[in-house]
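The structure appears below as structure tokens.
Here the complex is missing one protein chain, while the rest keep their positions.
Now for chain A:
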Amino acid sequence: MSDPAISLDRARASELGLVARFFKATELDTRLLGMIGALVIIWLAFQFLTGGLVNGQFLTPRNLWNLSVQTSSIAVMATGMVLIIVTRNIDLSVGSVLGFVGMVMGVTQAEILPKLIGFEQPFTWVIALGLGIVVGALIGGFQGFVIAFLGVPAFIVTLGGLLVWRGAAWWVTSGRTVAPMDSTFRLMGGGPEGSIGATWSWVVGIVACLAIVGMIVNGRRQRKRFNFPRRPVWAEAFMAAIACFLVLGAVSIANHYYWPIGIVRKYAEANNITIPDGGLFIPHGIAIPVLIAVATGIIMTFVTTRTRFGRYVFAMGGNPEAADLAGINTRWVTMKIFIIMGILCAIAGAISTARLNAATNAQGTLDELMTIAAAVIGGTSLAGGVGTIAGAMIGALLMQSLNSGMVMLGLETPLQNIVVGIVLVVAVWLDTIYRRRTA
């Protein structure tokens, strides 16, 4: 019997051009690629506007390094927002939860622990961070319980949370700003101290490259086990090369941003180093908050793609009733998602408190909108069931690039908001068109 379906496929394959065959072989996510393209265009545009392609101020190691640090807090929360939006929920409270948890961590290390165990103890940061994560998980769990088991829509519960936790953050210290933070805790915020230096950055980069190659090899071996179709070897090698190039490139950029002169001078004095004639160049390397964000992204990607929980999240988003009938405890899964979101808010709160070196009650204001925008620009569908962690993190980077580029150009604040608003709507519109074409 001749098989019309197969012959049709073959006919289609021969029709494909070189470019299309390339995409088919590498199985690249064209959507993600489009986002990276948009990011590159935005970066080049800012580079051009800030002094031309060569002399521009945007694509300098310094600015890119700062950009990476500024993105971390939103990027961490965006990974959790993906799960929430995928299951057709929303969380409007993340900015306020960040503020409240940040305040709790600030008060713990600046006012409570010094009285109990003294200033600058080795475990101060552990206790403060641990308490923050527990409080974040409890807040998320509580909101998740009300949503999943009491049946109140997530929009309402988290809108209430937006007000409640902002008010609570205010209440903790009656509106007072709490400072300074513990010096070890502060490393989570970046800065010259909160970066891992050139050597360790290269180590991280090389380990990442080995992990990429290892994953590709393992994937091939798995598919070989059952004789499934595999990607061509050249496509695999090409993907590995690109990924390693990007990782090592990023490390190199971070290592080309040197400590500011003033800090180098202080450091030299403190360590009895004489500064050579040409000046002393100490590279920052990768910032600790960036490492935290990347690690969060990797863990969350693992959770969404390799665990039962992640599978259920996407199944529920596609068809909640079907997930129920398949025997999934959808309520408990929903509650777990909100617990994860609460923990991520606490981590983001630690990053931003450490970076500011203070806990203020306005901290994280409007972060919920930045987080939702990052997830949506990153391809998370508000209709549920679709979204990737990597996309959301790139979305966060894109939003932050716009912000920092416009600040660099000296655009007025109201104009900045107008641009960000328009970009959000246009991005989702383009995505809608893309989905309609590929569906």
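The rule is short, and it goes like this: contacts are C-beta pairs under 8 Å (C-beta built on N, C-alpha and C of every residue); 3 or more make two chains touch, one makes a residue touch a chain; residues count from 1.
The definition used in the following text is that contacts and distances are computed from a predicted model.
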| item | value |
| --- | --- |
| Options "RNA polymerase sigma-70 factor (ECF subfamily)", "Sugar ABC transporter ATP-binding protein", "Chemotaxis protein CheY" or "Cytochrome C550": UniProt name of the undisplayed chain | "Sugar ABC transporter ATP-binding protein" |
| Option touching the unshown chain, where A:326, A:362, A:415 or A:430 are the choices | A:326 |
| Given A:30, A:222, A:417 or A:432, the one touching the chain that is not displayed | A:222 |
| Contact set of chain A toward the excluded chain (per top definition) | 3, 5-6, 9, 222-223, 225-226, 228, 305-308, 311, 314-319, 321-328, 384-386, 439 |
